[in-house]
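Below you'll find the structure, written out as structure tokens, and then a few comments.
Removed: one protein chain of the complex. Kept in place: all other protein chains.
The chains carry the letters A, B and C, assigned in the order they are written, with residues numbered from 1 in each.
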Amino acid sequence: MMLEIFEGALQPKEIFSRWYDDECNANWGAFIPFVGIVREEDEIEALSFDIYEPILINWFDAWQQKAKQRGAKLRMAHSKGDVKVHKSSYVAAVLSPKRRVALELIDAFVEDFKANAPIWKYDVIQNKRIYAKKRSMPMNGAGLLAKKD
Amino acid sequence: MMLEIFEGALQPKEIFSRWYDDECNANWGAFIPFVGIVREEDEIEALSFDIYEPILINWFDAWQQKAKQRGAKLRMAHSKGDVKVHKSSYVAAVLSPKRRVALELIDAFVEDFKANAPIWKYDVIQNKRIYAKKRSMPMNGAGLLAKKD
Amino acid sequence: MITIEFLGPIAQESITIEASSLRDVAKFLQQDSKLSSWLDSLAIAINDKLTDNLDAPLNDGDRVSLLPPVCGG
Partner (left out) sequence: MITIEFLGPIAQESITIEASSLRDVAKFLQQDSKLSSWLDSLAIAINDKLTDNLDAPLNDGDRVSLLPPVCGG
């Protein structure tokens, strides 16, 4: 499975090594992992994540199709639950024969991930879990049910 | 030193692990390594590289300054000599507090690397080293000495 | 009957209502004062497929999921 969900912090060194071993003989020319690390700021001790997996899988599969049409491949790992500061919660990677395609895809994939992957983030401050509302983005098409005829 | 030159193929798993350990407590939010892997095509057995280190160091230092102005940091490893197909010859990475800066810098850095880092590539075919002229790009400002008054 | 499921930070149990389209779901939720502040920002899925069609028909047993603003990574 090219989409992996882990309870708690990711182990980026294990993930990189495993993915590299999986892919290094597949004749890709470029392998770009994006590693997201929890920053220490505003007194947070950790971030915490909820994931709705059925829609995340659909979202990821649609991106995998887009990548495939460009001759490329995507892999992704994400945490659920708590991830302490200075630990990793997110690794996304593109593999492509072409440098240009790889650079364009990692950018578009990570940006759309931020905007449309069904994952909710909470700051953990003094053991309380506070929805990171200000940093969150309404997904594409949001607001449908607010419409009045 | 943030710029590393190795004789022969790189060891991306060692490089990733070492860089991750170096940087994981520095409060970066995004770490994007670009890993270049030698593709098997057109009967090549390996690629081979010449590097002119004094100008490579100047080029890298100028980029490091640009990155620093955006709050980011660059690291890079490159091979000299022969690198067999399916082995890595190039790893470049950006570390940044900000996702957007990281994605923009890795793209600009890798593209300028391709165009202006003083590194020459040769195809190794039947043990012969053939300059990869068609895939090579004249550096910025090239052609100065062809001018006639 | 269809089920309405509240995902992520909306602290609310699932509910079941009678509805033949998303339009009925909208009318129902617009009356709930606890939810009205969320409605502007919710994306909607029917049986785990996102939709932007308020006239999407609903059948008995369908599941409507409400997805508040996201922030992965």
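Please note the rule applied: contacts are C-beta pairs under 8 Å (C-beta built on N, C-alpha and C of every residue); 3 or more make two chains touch, one makes a residue touch a chain.
Model, not experiment: these values are computed from the prediction.
Enquirer: So which shown chains sit in contact with the chain we cannot see?
Expert: B
Enquirer: Just to verify: which one of B:Phe16, B:Phe31, B:Trp63 or B:Phe113 makes contact with the chain not shown?
Expert: Of the candidates B:Phe16, B:Phe31, B:Trp63 or B:Phe113, B:Phe113 is in touch with the missing chain.
Enquirer: Going by the touch rule given at the top, which residues of chain B touch the chain that is not shown?
Expert: 36, 49-52, 54-55, 58, 78, 89-90, 110, 113-122, 131-133, 135-149
Note that in this section only the chains that are shown with their structure count from here on.
Enquirer: Can you name the chain that lies farthest from chain C, using the mean of each chain's Cα atoms as its centre?
Expert: It is B whose centre lies farthest from that of chain C.
Enquirer: In whole angstrom, how far does the Cα centroid of chain A sit from the Cα centroid of chain C?
Expert: Using C-alpha averages as centres, the distance is 24 Å.
Enquirer: Round to the nearest whole Å and give the separation of the Cα centres of chain B and chain C.
Expert: Each chain reduced to its C-alpha mean, chain B and chain C end up 49 Å apart.
Enquirer: Quick check on chain A: which residues sit in contact with 2+ other chains?
Expert: Those would be 36, 110, 114.
Enquirer: Could you list which residues of chain C touch at least two other chains?
Expert: If we look for residues of chain C contacting two or more partner chains, we find 73.
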